[in-house]
Structure formats: structure tokens, C-alpha cells
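Missing here is one protein chain; the remaining ones are kept as they sit in the complex.
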Amino acid sequence: MPNKPLSAFPVVVEIPVQWGEMDAYGHVNNTVIFRFFESARIAFLERCRFIAAYDELKIGGILHSTDCRFRRPLYYPDTVLVGARATEILADRFVMEYKVFSTAQNTIAAEGTGTVVSFDYAARSKTKLPAMVIEGLARLDEMS
Amino acid sequence: MPNKPLSAFPVVVEIPVQWGEMDAYGHVNNTVIFRFFESARIAFLERCRFIAAYDELKIGGILHSTDCRFRRPLYYPDTVLVGARATEILADRFVMEYKVFSTAQNTIAAEGTGTVVSFDYAARSKTKLPAMVIEGLARLDEMS
Amino acid sequence: MPNKPLSAFPVVVEIPVQWGEMDAYGHVNNTVIFRFFESARIAFLERCRFIAAYDELKIGGILHSTDCRFRRPLYYPDTVLVGARATEILADRFVMEYKVFSTAQNTIAAEGTGTVVSFDYAARSKTKLPAMVIEGLARLDEMS
Partner (left out) sequence: MPNKPLSAFPVVVEIPVQWGEMDAYGHVNNTVIFRFFESARIAFLERCRFIAAYDELKIGGILHSTDCRFRRPLYYPDTVLVGARATEILADRFVMEYKVFSTAQNTIAAEGTGTVVSFDYAARSKTKLPAMVIEGLARLDEMS
């Protein structure tokens, strides 16, 4: 996978742009970029074992906030590579960075961040990041 | 609600068209029409007590098949009225009809059908329509 | 329209939540909140005459960046009120604030911002906000 531009990212997902993701302006709608971020985030949560933490401990990661800077419009046909990594790890949350690389344009089309909060579904409250997730985050960090 | 064109329908939902639902052709994307059908179907399943049947009996309605005939393109701004009714009731399923009325164009923009099959989630197999749903369907039929 | 919680917003759109907008977590997907923002933004761009500016001058508003803080999960059924206003006006852009009010929960479910840049489609470059848009923004500001 030609993911050199995303070499700092331990998790990169590849997604073909669908024609129907373009809106009446003729480029990929802004909400689709957040879908790309989400797909990379889910892959990242799997890799850092936050999905496993939910299954084992009923502690899951909740999206607290997110943002995006749109750099270039995207068009069909294209295939995007979407990178995700953690840039800041706190007691009960971590901040992620996302980048969307357009292979058709050979450039970064969008970038943003998202904050994932650790949530205890049994206690129904925020909680510390599970140890297995902290280890998972460290392992992914070494890869990048 | 000016639902005369849908007077034969016991369930009608009103949905404003969102700008972002238009695709690169500049009209509402075909998948959105199926979202309209779904919204009317869910309201119908609530009204005929199929949602309650799931909660009480773990028997739910599954979408087996659906179709749509697109009559007019839809545009933002508009508000659609989406009617749903059962047209045929069999032992383990019923067939629904949907119509999408455009208030901006004062005409039917799309119409279609959907078949909902009764599914026993405990036994993981098709099953007969629950009695409470058959009663619910009869009650809705009297309204139209 | 019971838009007291959004009384500071000159533009408020009302959108019923569709069942199909919920994701596998059982609440409204994060990308849908950005669709809500977009619907309020489009209504705002109409009201401040940026849509008219595009038709007359080929100068349009482009979404430069956006962010969202998710405060409460949203569920079907619900109707949201989405407010939009300009909070900062610069030579070639303005910053908007959005709030999503859940009528079912009687609280703000999400809030965010978006930056809209003035773009000259003929010259294919950023440009100053057209006079008609500056006037439109002032007029809307007086209403809030």
C-alpha cells in the first residue's frame, strides 16, 4: 500500500470513494470525510484493543469531539488512505489525529483530530483508560 | 398536514429534504428515497405494534425485499410526505406500499413496495406474524 | 417553534431524526450531526444572501473547517432544532456557531463551529466577502 505520506500513522485504512458520496457541488460531501475519520478510528480502536476492552470490561471509547480542516475537494473516482494515530494520552481519554490522503491527487485532502473518552457502561460514567488499552496505545506508538 | 394525496395511507410521516441529500446530479440521491421508505416503515411497525412484539416476544419484522419507481426528481428545498400501508397480509409476512409526495411539486415523486417478514430472534428462523401484529394491522387498515 | 434555547440564533432549522440515522451503537451517528450543521449552514447562507451571491457573482461560500463537541447521544424518535449564527466576520471569511437542541431531551446535544471562506469560482481563488453578503450578515446579526 503506497502509504508513504502516512508513514507516521500506525493505522491506515484504504477506502474507494463512491460516486454517490459527492453532493450537489460535485465533490465529496463534508460529512463523508467524518465517515472516513470514523473508519480509521474504528480500525485504530480495534488495534489498540479498545474494542476488546468493551467486550471484556464494558469500558468503551466514546467520541467526545472532532474537527476537520478541508484542504482539497475530493472527487470520484479516487481511493483515499486514511491514517489515524494517538497524539496525546491522558488519564481518561486520548486525542487522535487523522489524515486523508487522495491517491488521485497525490496530496492530503483533509486532516483533523478527535478525542476519545473512556466510558464505563456499567457505571455509566467516564473512567480511566483500561490498562490493556494503554498497552495497546504504546504498542501502536512504537510502530509509527 | 395536507396529506390528501396520501389519504389512503394510515401512516404518513413528514420529512424535510436536506440539501446534503442531493448528489452530483443535483437531485436527491436514490438511496435517500429508500431512507424515506424506511422512516415510514418504522413508523408503521410502531403503529401496528411490531416494535412492541419485538420487545415482548423477540419476534421482529425484517425487510425481505423492496423496490422503488422514481417518478420525479426531488430537490432541496422541499418537504416530503411519505405514506405507508399494508396491501397484502400472509401467514409469516406482509407487503407494504410506500408513496413519497413532494409538497414543492404537489405530486407523487416516488412509490414502491417492501416485504416485511416475521422473524423469531430466539429460534433464529422465520415465524408466523404475532397475533398482536395481526390485530395492529387490522386496526390500521380500518383507518385508511 | 419552541426555539427559546436557540433565541440567540437568527437561523434555526427543525429536523426530525430518522431511525436509520442511528448506528450500531444505537444512537445517532456522529456524521449525522455534521449533516445537521450543514442544513443549518445552507439555510444561513440563503438568508445572508451567499447563495444569491453565487448566482449573481459566481462567488460562493466554501467550508474551510468545522468541529463538533458531542454533549449527549441523540436517539430516534426526536426532533432537533439546529441554530446557526456568525460569530466573527473577517475580510474573506466568517466563523459560524452551530447548536443542536434535542426536543426529546430538552437540552443541547451538540455544538460546534464552521469557517466559511469566500471563493471566486471564475478566478478560482479566495476573495473578499461580497458587499451583499456583508449586508446580509449584518441584517441577520440584528435579528439575534
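We call the chains A, B and C, going by the order they appear; numbering starts again at 1 in every chain.
To be clear about the criterion, contacts are C-beta pairs under 8 Å (C-beta built on N, C-alpha and C of every residue); 3 or more make two chains touch, one makes a residue touch a chain.
As the structure is a computational prediction, the values presented were derived from the model and not from experiment.
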item: Omitted-chain contact residue, chosen from A:I15, A:L57 or A:V95; value: A:I15
item: Interface with the undisplayed chain - residues on chain A; value: 13-16, 18-20, 35, 38-39, 42, 76
item: Those residues of chain B which, in the complete complex, touch the missing chain; value: 29-32, 34-35, 38, 63-70
item: In chain C, positions touching the absent partner; value: 19-20, 22-24, 26, 29, 31, 76
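The criterion applied here is as follows: only the chains that are shown with their structure count from here on.
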item: Graph distance between chain A and chain C, where chains that touch are linked; value: 1
item: Copies chain B and chain C - rotation angle from C-alpha fit, nearest 5 degrees; value: 180
item: Geometric centre: closest chain by C-alpha means; value: C
item: Longest centre-to-centre distance from chain A, chain (CA-based); value: B
item: Multi-chain contact residues (two or more partners), chain C; value: 35, 38
